[in-house]
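Heads up, one of the protein chains got dropped from this complex, but the rest are sitting where they should.
Letters A, B and C mark the chains in the order given here, with residues in each chain numbered from 1 onward.
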Amino acid sequence: MSSQYDLEIQTALEDPTSRPHLVMGGATFASIDDDVAGVSEGFLKKTSLAWYAMFGASISVLAMLGAVVVYLISTGVGIWGNQSPVFWGWPIVNFVFWVGIAHAGTLISAILFLLKQDWRTSINRFAEAMTIFAVCCAGLFPAIHVGRIWVVYWLFPIPNQMEMWPNFRSPLLWDVFAVSTYATVSLLFWYMGLIPDLATFRDRATSKIRQGAYAFFSLGWTGSSRHWHRYEKAYLILAGLATPLVLSVHTVVSFDFAVSQLPGWHTTIFPPYFVAGAIFSGFAMVLTLMIPVRAIFGLQHIVTLRHLEVVSKVILATGSMVGYAYAMEFFVAWYSGNPYEQFAFTNRAFGPYAWAYWIMVSCNVISPQLFWFKKLRQSVPALFVISIFVNIGMWFERFVITVTSLSRDFLPGSWAYFQPTPFDALTLIGSFGLFFTLFLLFIRFLPIIAISEIKGILHKQESHH
Amino acid sequence: MSHSPSISLEGLNPEKFTLGARAGSLVGRFLVVGIVGLAVAAALGLTGDQGDLSRFLHAYTTVYVYFTSIALGALFFVLINHVTSAGWSVTTRRIAELVTGAFPLLALLSLPLIIAALMGTAEIYPWANPDGGLVPEGVAHLVHKKAGFLNAKFFAARMVLYFVIWIAMAAWFKSRSLAQDLSGDPAITNLFKKRSAPMIPVFALTLTFFALDLLMSLDPVWYSTIFGVYYFAGGFLCFMALLGILAKKFGAEDGILSGFIRDEHYHDIGKLTFAFVMFWGYIAFSQYILIWYANIPEETAWYHEREGLFWGHVGVLFLLKFLVPFVGLISRHMKRHPQRLVIFGGWVMVMHFYDMFFLGMPSHLNTLHYLEAQAGPATEAGKAWHHAAESFASMPFGIMELACLIGIGGLFVAAVAKSFASHSILAVRDPRLPESMTFHNP
Amino acid sequence: MEGNIFPAWTSKVRDLLPLALGGGGLYVVTLVTFGFSPETLAVGYQPEQPVAFSHRMHAGELGLDCRYCHNTVEQGAKAAIPPTQTCMNCHDKIRTDSELLQPVRDSWETGEPIRWNRVHDLPDYVFFNHSAHVTRGVGCVECHGRIDQMDVVRQEEPLSMGWCLDCHRNPEDVLRPVSEVTNMEWEADDQAALGAHLAAERGGINPPVLSCSGCHR
Partner (left out) sequence: MEQQEAKALGLLAEYETPQALMAAAEKVRDGGYKRWDTHTPFPVHGIDDAMGIQPTILPWIVLGAGATGTLTALLLQWYTNGVDYPFLISGKPLFSWVPAFPVTFELTVLFAGITTLLGMLALNRLPRLHNPLFDVKRFARATQDRFFLALDATDPLFEDSSARALLEGSGATAVEDVPDVPTNENIPSWMWQVAIVLVFATFVPLGLIAASYNSTSTTPPFHIVGDMDWQESYRYGEEVPFFDNGQAMRGALPGTVAVGELEEDDAFYRGMDDMGNWLAVAPVEVSKSVLERGRERYNIYCLPCHGESGNGKGIVHERALALDTSGWLIPRDLTMDSIVTQPDGQIYDTITNGFNYDAETGTGNMAPYAAQIRPEDRWAIVLYVRALQRAANASIEDVPADKRSAL
């Protein structure tokens, strides 16, 4: 998976007097087009067998998800393992897991944009797409876990013959607003970024169908400077809006838990801790996906090892924040002197779900600490493996939070051990089918790297010399 | 495209950027003011009754955590800029490094609190003397449960540890940075980056426990996991506000850094101030809504006490510390206008003080209530305590608070001024200085 | 790309697009509002009954009180469908050879109940109690319409939750003396004054603020 560019960066000495090049390999405007559009155009000339194999696999899993969902809706949520007292089981775990993954895209496109972090341009498109697909997967779970999906419109304040309104004082309704706003704004942001690149695709296209499709979706973009002026302002505004928005989404998700009185859920650090965890898992997913994609499509000079290393640093930082939150929860549980709080945390670490807890701690807290070592930050295989560990760990974090607290509520008589059913597992696996199907379509038909932004970086790089 | 002014960065002399007597003259004056202020406060506190002692110690703590939060904000500013290899901030980073020079003074000023704890002064820390009568009966068992952590000796040891760590960090960055002024060695910059990363977790933990020790434990029953983050958010915000003010002072036409601090720097400082106004608002709201919503008595009591004092509602705090600067700083134009940045910076600094006041002083009111309950509400003494509590609640900022503010504030200004007087306030040979001089905000 | 793919008139289509979308949106809203309303879907249901029983004849012309047949209405949640016995009170002597009454006689002989088709059917999750309304001055006519004028009974009112709430929020518009609940023709001289008086006297009519279980249990 490593390339000459990787080696170049690994051996380079840091020179604080100048900024290192983000795009390597003597790229020109034209070569960037060839490299990025080539990913999509190459497919059409001779679609790789690997893509078909992967797409076939993903869409079969997606079909399986469809079947499971149909069975679920026709039968009821009883096919899942959710039952008293763990009414919030697997679906919520998966929902929070996917929403968390979805955070990286907006973070990279919006927050890093505001922080003037140019390295974002190599991975932002990719991460934004990932965000949207992850939000699709996330939205699936609350939608199907309501059981009677056909009345899901009750969640929106639409006048009706019941003359009833949703309860705006419920954090679950805040979730509806937060996640749907997030999905909408992420989609707008992604699409807006795509417009100039779709125009590039349009102008390179050779077949009528491709020309027509890209021409339609690029809305007649001509790269007019008057347009660019408003476009950049709009991009800045959207970034400014998306930044607090991305924070709000996982904050509201954390409210679902934290406004309750359940020990282990009701703790004030939940909002920032959830956000940190979301970014953590999102960046890990970016690494997991980006590493094979850059290798397969020969994009190592655009998504360089330096990019991967920066991502690993973000993972280290957010992983440490998550570790801080775990530590604070534990300390304050003891400090509180509250026997329920103390039990909740002892139970997490040493109760029936201790196995899940320790998987979580080792994947989330310990594994990213390996990124203190530059050697591991610059080793593509290590990055790949650790990113997968983090993905696993973050899934278990949500599992631990949801299940340990619920399975040991205030009433010992109702204590129980939650066990997922095969349908739980199939739904989770199926959501990956949805994710990868969308993802594979994305890399086949859309610019997976923000071409115009990379050209801007290239221009900056050139004018510095 | 307005490129940077034509200042040659070759052969800049650190001497030229040393304030010398301009700052040095402040040292003596503020030292005197500070000592007088503290002496007045101490005299009022130590010669009066239990209530005065409590008020003195609470006011002292409130003012003390306020200034410490500024120094901590400065230290974090140094750390975060190094760890992210920031280029824009180079012309302002030395200011932060010099503000951290106040840590030794702050260490010294922690002594009264350490001594109070060691002497078992329940008037400030009820846990320091669990049987001192200032712990409500119903929760005495909780205070005993926590004695493993909340005890005077461990408290003193922790305080020493915090300051050893902070002084060492601040001194290391300052001395290395000053050395780079002479050598211009880029390796130092790389070393900064390398060392600052592991320092951040250490910083986070020490700051958190400092906040827990000094502020949260004023009420030994109440707890909130986000508290450390809350204190950090406010402190860094306050430092950014101060940095904006100092940047305007030094970067103005006749300032020593004129030409080095540009509109782009105001813009970035403004953005960070704005961002941390939002972050503080976010953290404060998160803590409030979770406690408001769950409505658990042992948590809501803390906010309830705070709503009985002064402006009387947490909503007012949000309005003043969040909404006003949020609206004020939202536009690009405001951030790039140094005079307005200073106005909102000053506002934020005052509001951060109000925030610390909001965290600290209500505990004094509690103490008065305990004293009243202890004496018996019907007794003469009980009525006197009741009266004292009423009058404090109606006007909690009095001579005592003012004296503490002048005292600790004076000493803090003196320490910072001394730091400014003897060192260059510009990192003249930082390898990223050229970048800082030419960067552009979109 | 070579040349224009789209003709120039696409820009005109674009300009008309907001209009089309706005109109389309309005259309969908109209469709849903009226299409899904109970007035369209439920009101006017008039099933054929196994016996051509005429309420107009019995309740209207003869003036039989509603409670002669629906005798549980004052004590129970349900206004019972009368058993065949009630019909036979008279029809063992009147029109004993009528074709129309053959099903009644059959039922009497076999003991098989007559399978009436239910006209007013609330969803199962609604707890509606007739006695709570009838004994507090809500006339039959308010929910069932002029039964005394119907040969074949028909659903007159939407019976939707909003319709329930409308009445519960403004009970003074419908309340009447208990003695007049079955009187289809009764009208107050001054409904506003009487209603306000009765609503104040009875109280507790407004929709439950504290729980859903007032109506859903």
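Everything below uses one rule, namely that a residue touches a chain if its C-beta (ideal position, glycine included) is under 8 Å from a C-beta of that chain, and two chains touch if they have at least 3 such contacts.
Keep in mind that what you see is a predicted model, and the values were worked out from it rather than measured.
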Using the touch definition given at the top, which of the shown chains does the missing chain touch? A, B, C
Could you tell which one of A:Phe216, A:Trp358 or A:Phe432 touches the chain left off the display? A:Phe216
So which of C:Leu62, C:Leu100, C:Ala132 or C:Ala192 would be touching the chain we can't see? C:Leu62
Sole residue of B:Trp172, B:Trp292 or B:Phe397 that reaches the chain not shown, by the stated touch rule: B:Trp292
Note that subunit A touches the absent chain at residues 28-30, 33, 148, 150-151, 157, 163-171, 173-174, 177-178, 180-181, 184-185, 188-189, 191-192, 196, 199-200, 202-204, 215-216, 219-234, 237-238, 241-242, 244-245, 248, 252, 255, 451-453, 455-456, 459
Residues of subunit B in contact with the chain not shown: 1, 285, 288-289, 292-293, 295, 315, 440
In terms of residues, what is the contact footprint of the unshown chain on subunit C? 1-14, 16, 27, 30-31, 34-48, 62-65, 67-68, 71, 78, 80-81, 83, 85-86, 88-90, 92-96, 108, 113, 115, 121, 123-125, 154-155, 165, 179, 207, 209-210
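As a working rule, only the chains that are shown with their structure count from here on.
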Chain whose Cα centroid lies nearest the overall Cα centroid: A
Hey, which pair has more contacts between C-betas, A-B or A-C? A-B
If you average the CA atoms of subunit A and of subunit B, how many Å lie between those two points? 36
Show the residues in subunit B shared as contacts by 2 or more other chains, in ascending order. none
How about subunit B: which of its residues touch subunit A in the complex? 85, 87-88, 141-142, 145-146, 149, 186, 189-190, 197-198, 200-201, 204-205, 208, 212, 221, 223-229, 271, 278, 282-283, 286-287, 289-291, 293-294, 296, 298, 431-432, 434-435, 441-442
Touching residues on subunit A, where the partner in the complex is subunit B: 14-17, 19, 114, 116, 171, 232, 236, 244, 247, 251, 255, 258-261, 266-272, 320, 324-325, 328-329, 332, 335-338, 372
Could you list, by residue number, the parts of subunit C that touch subunit A in their complex? 1, 5-6, 36-38, 158, 160-163, 165-166
